[in-house]
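Certain chains of the assembly are absent from this excerpt, and the rest are unmoved.
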Amino acid sequence: MEINNEIIEKHGLKKDEFSSIKKLLKRDPNLLELGIFSAMWNEHCSYKSSRKHLKTLPTKGDQVIQGPGENAGVIDIGDNDAIIFKIESHNHPSFIEPYQGAATGVGGILRDVFTMGARPIALLNSIHFGSPEHYKTKSLLNGVVAGIGGYGNCIGIPTVAGETKFNKTYNENILVNAMAVGHAQKDKIFYSKAKGLNKSVVYVGSKTGRDGIHGASMASAEFDENSEEKKPTVQVGDPFTEKLLMEACLELMKDDSIISIQDMGAAGLTSSSVEMASKGELGIELDLDKVPCREENMTPYEMMLSESQERMLIILEDGKEERAKKIFDKWDLDFVIIGKTTSTKKLILKYNNRIECEIPISALSTKAPVYDRKWVKKKLPKNKVDFKSLTKVKIEDALIKILSSPNHSNKNWITNQFDQMVMCDTAQKSGADAAIIRIHGKNKAIAVSVDSSANYCKSYPIRGGKQIVCENWRNLISVGAKPLAITNCLNFGNPENQEIMGEFAECLIGIKESCEFLNYPVVSGNVSFYNGTNNKNIFPTPVIGGVGLILDLKNKLSHQFKKNNSTIILIGKTFGHLEQSAFYEEIYSLTEGEPPEINLNNEKNNGTCVLELVKNKLVNSIHDVSSGGLIVALAEMAIGSEYGIKIYKPKKLSNLYQYFFGEDQSRYILEIDKKNLEKTEKILKDNNVFYEIIGLTQKDFFEVDGELKIDTKKLYNLNNKWYNNY
Amino acid sequence: MNSSVIIFPGSNCDRDIAVALEKMQFKNQMVWHKDTKLPKSDLIVIPGGFSYGDYLRSGAIAGKSLIINEVIKAANDGCLILGICNGFQILTETGLLKGALLRNKNLKFINKNVNIKVINNKSNFTNKYKANQILDINIAHNEGNYFTNKDHLKKLIQENLIAFKYCDKNGNINDDNNPNGSIENIAGIFNEKKNILGMMPHPERMVDNMISNSDGINLFSSLMN
Amino acid sequence: MKLTSVKLLLLNLKKNKLKFSVTVTLKKDVLDPQGKVVQNTLKNLGMRDLSNVRQGKYFEIDLSIDDQDKAEKKVDEMCKKLLANLIIEDYKISKI
């Protein structure tokens, strides 16, 4: 077949990219080679627009065993225990086919984690939908939730936390990000770097079909009306087979048979083989006649670009083939030696005894294009909302409206569809600031949370980037965990648009600043560009997934009030910042102005001090103050407990709306036993932490002195009803 | 007591039940579904999960496996058999327990803690519970909607073969506290000889106060009794 | 008298009831994990001459419309809107 302009374009390659390909090959590529280049050079695999910016992120620390660049990041939690985790997007497939898109998203991220030798112990997700009124939202929502549950429940890994948001910016481009967390022995971690010549390259798992061909390119193209035509590229997930694959791999990993291992994710066989060879600075030669195929007459092109799920590539130590095959036979999985490592530093593919492809590995990896895309700084919002000009609402009504809004309502109707208890180590399920997972057979645990703030990032990317890291850090601290490291999923619009690229660059500046200051490094992540339709881009939506450590599970904390008549302390300063707040958005549909500023010094100091209080067992419950402000946070502490609160009138801020709904950062609410108050105050003072005593817990009623008094059961009902009426 | 836990491809509560059994001092062995021989056991547990991906009908394919013939033999010899969740589904598919488990009435997977009432505490599985004791226990299933024909239902009631029923925290049994649409709010049943118990809720998830509560412990200590 | 009225009712019911069956199957190249597992199991049960199994969904739909053309169009609409996921599935309607 002749490679003409149309074919090149269909492969998502720009003209100058095609010229570079010819230069690197010193000839014209054939169709198979073109397909391989297109898969490896697209945004999804090459990070060509983002790489330059990603390099600026802090990735090191004493706790880091492996930063970005491997299948997932690895951190040290002591006693030879390592935690391996990563987050990944499956936005485009999920918009086209929500159930399968979300399910295969979960499947993919799980492979990234168990490929490194970890047994997955928790799943999380961050899902963003369009406005609830939009005609597609309901079925997308139901499909995505069912798909996430369908995969995780079946494979038997608890889905323990996440976030669910609605905003019209996602009407035509939803976000589905899945995060997996695994546990491994620190001295038993597997990497993807190939080593040694003439080693067997083994294909294991499901057979290869025609599904998902060019999925990776699809994930890097904007939608338009013709997206429907791209539909057959959606893959179907088979969690049952993945469970077998996981068990088989973990069984094989018990000894030292494996030199390197890599899951077949985006761009399937192509990217897995190239990545292994590239990291090992070797060549790789595959005999495509041997690839297990599901359909008849599959071409090399289809085999190399198929994104069939539940497959892995392994490079085996000499002489281990038989033992390895036995294990895969036991689990009824394909196990075929399809090639070997070579010294050629080339990717060579044979089919029917003919060489069908010969490409230098470096042309596909290190020499893939990197762009320094132009970007412009965000024009920051100048207007402040004139509060006085707004029609007045009652505080009670505003509180009720926020608590019963789609974004703030309780997400039980989602999380009840996820098995959160399987593996019997879930010490705290979703519904809390962070979930807590015990390390199996031990007394310690990790805490996990995912967070994003698209509104903040849209109006002020640097500040938004800073804020999401801090919010995530706070959520971990709120359950008594020491935050260790993060993964991030960067969901943005079209990077060829300078403003979008600016949002990307500036969000990263913010993320970097917080991560550096808090010693909270980035160990893995994923970039998803081209989220948008017909030139309408989504709000910049970086998502942070954090992992923290609880040394003694007995010290875990949750946000529900525990006792009657305990003292409620607010840590951190309240300035009354209302711009970009849930209050303005939900009550007045106002989204103008800047998000609140963060003082990283206070952030760190407040968080560290809270952990100190926890360590001294002075705290009954904690909640961070986030979307909705102080009063919403307090209501969340009351909901689901037997207690309410009596809040004193604030002494300083005269504007109650600012006081109750302001979203000033770095704040926590603590419930303290009266007998512990003195000791608590001393520690706070010694550490120069600003705090106020704001009220007392009481039985049954949520009360603000002279303003409102609501039965907490009523609050519970309000907070839980949205979906039932949807 | 010797126990065996059968592992099918797709079982995923096998480790959980093994941990619970060991904690309760059972001498436990894991048995792979391709094995043709069962180790000597006083108790055989078929664990929860998604054997064969729940494809076709949950439990259907595991119900045709080689090892199941051995389980049936053991059951006929009076060995105690406990099927939890998918294990319950498998037991109905093999015919060891009558009836069937249909899709939950809301067609959604349900994972939450529910209350169940001990209806019959005179069995090897429940003798440590008080009559009508209310337990707080976790369920996690897609197909837990127990169905059986009128004659069998009558028999279940008359011969006291219902082990547990879904209820509210005060023990009321009605539609509002029936999570999945089960006939008569049934959460678990015995066979005629009461040496087989099938239940949808997960007692093995309720043996550790650090994680949940200890309402499942008495099921295991009953077996030890 | 009682009998005739029942008969009449039945007649009416019949008249106003058109029944269709819909089968929804996965498109040819789409992975069918269920079918695969069922096929393996059948083979293990000794069915050696089995060469392929695909699994799909089946619906029986009763409509209270007289006009068959109209009815069929309705069923087609149901398939497109809900019963089939056209991205990965095909469907077929038959009158029964």
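Lettered A, B and C in written order, each chain numbered from 1.
One rule holds in what follows: a residue touches a chain if its C-beta (ideal position, glycine included) is under 8 Å from a C-beta of that chain, and two chains touch if they have at least 3 such contacts.
Here the structure is a predicted model, which means the values were calculated and not measured.
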Protein chain stoichiometry for the whole structure, using the labels that appear: A x1, B x1, C x2
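The definition used in the following text is that only the chains that are shown with their structure count from here on.
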Distance from subunit B to subunit A - Cα centre to Cα centre, in angstrom: 36
Numbers and ranges of subunit B residues touching at least 2 other chains: 52-53, 55
Per-residue multi-chain contacts in subunit C, two or more chains: 33, 37
Subunit B to subunit C touching residues, read off their complex: 52-53, 55-56, 61, 64
In the complex, subunit B residues that touch subunit A: 9-10, 12-13, 15-16, 19-20, 32, 34, 48-50, 52-55, 108-112, 138, 140, 142, 202, 204-205, 208, 210-212
Interface residues, subunit C side, partner subunit B - complex: 33-34, 37-38, 41, 44-45, 55
